[in-house]
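A quick write-up on the structure given underneath.
A single protein chain has been removed from this complex, and every other one stays in its place.
And then chain A:
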Amino acid sequence: MAEVTTTAANTPTAESTPLLDATDLQIELITAHGVVRAVDGVSFTVRRGETVTLIGESGSGKSTTAMGVLRLLPEGLAVMSGSVRIAGRDVVADPGAARAVRGRTVSLIPQDPMTALSPVHTIGRQLGDALRLRHPGMSRTQARDKGVELLAQVRIPQPRTRWKAYPHQFSGGMLQRILIATALAAEPELLVADEPTSALDATVQASVLDLLMELQERTGIGMLMITHDLGVARLVSDRIHVMKDGRFVESGSAEDIVERPAEPYTRELLAAVPRLGAWDEDGDERTEPVAQGAAP
């Protein structure tokens, strides 16, 4: 479902440099019970047009990794080391780099759509703000036209009349679509999706995943997907990293992980998923081996 779109990459460096390149990323969280090493030396890359999934139970450090990559963990309560290069800039070494890439190169699709928008501002205001941040010269009317277009793209019915509605007037699934539209306002090259469907009903989940995959096919966007759901992971991923206690216990192509899990932990995760029939081979042969992740 995802191919490396060489057309989207105009310069040779853009082709060779991964959108996201995390090397030996460690994140320590300062909690009431002392310092916890939530992420313990993980390395992974996301290239244009591909989806890389971090999967694991709650507490495995997958969401911390995602938020750390965007440098959205509370300052002063999270200590990061290693490196995370987004479009070549190291956000671990330079907080300014994180501010520079957020809302431009990279966007976030958050975990719980119900709390991810300010309840006292209209969705139009928030989507319009996102657009005007990306295009400072844009007028409010232009932002509105562009925003309505984005809402239509994520299949919000009657986007023009809904522009002035507030978040509480939408369902969770609708809100997640609006948040996807807001993330797209930045015209990002990389999307970080932190459990984008786990707060949604099963039927709504499928439609949101469809939307994300369709988007990726159209724009060649790279995606870092965080999920605890192997069903989701095998549907969308090119590569999967299985995470436990802050480390990758197993890494490989989605097909390998699902069909030939090497680790008992991965098999446990698999056993927790209802069988949906045979793995659908979609001809995606790109399986870059990732050289780390042996279980301790």
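What we mean here is this: contacts are C-beta pairs under 8 Å (C-beta built on N, C-alpha and C of every residue); 3 or more make two chains touch, one makes a residue touch a chain; residues count from 1.
In this text, contacts and distances are computed from a predicted model.
UniProt lists the omitted chain of the complex under the protein name "ABC transporter permease" (options: "1,2-phenylacetyl-CoA epoxidase subunit B", "Peptidase M75, Imelysin", "ABC transporter permease" or "Cytochrome c family protein").
When you scan A:Val92, A:Ala116 or A:Val232 for touch with the missing chain, the hit is A:Ala116.
Checked against the full complex, the one of A:Ala130, A:Ala143, A:Ile226 or A:Ile257 touching the unshown chain is A:Ala130.
Annotation: of A:Val154, A:Leu179, A:Leu209 or A:Ile240, A:Leu179 touches the absent chain (contact as defined above).
Residue positions on chain A in contact with the hidden chain: 67, 70, 72, 74, 99, 102-104, 107-108, 110-112, 115-121, 126, 129-130, 133-134, 166, 168, 179, 182-183, 185-186, 192, in rising order.
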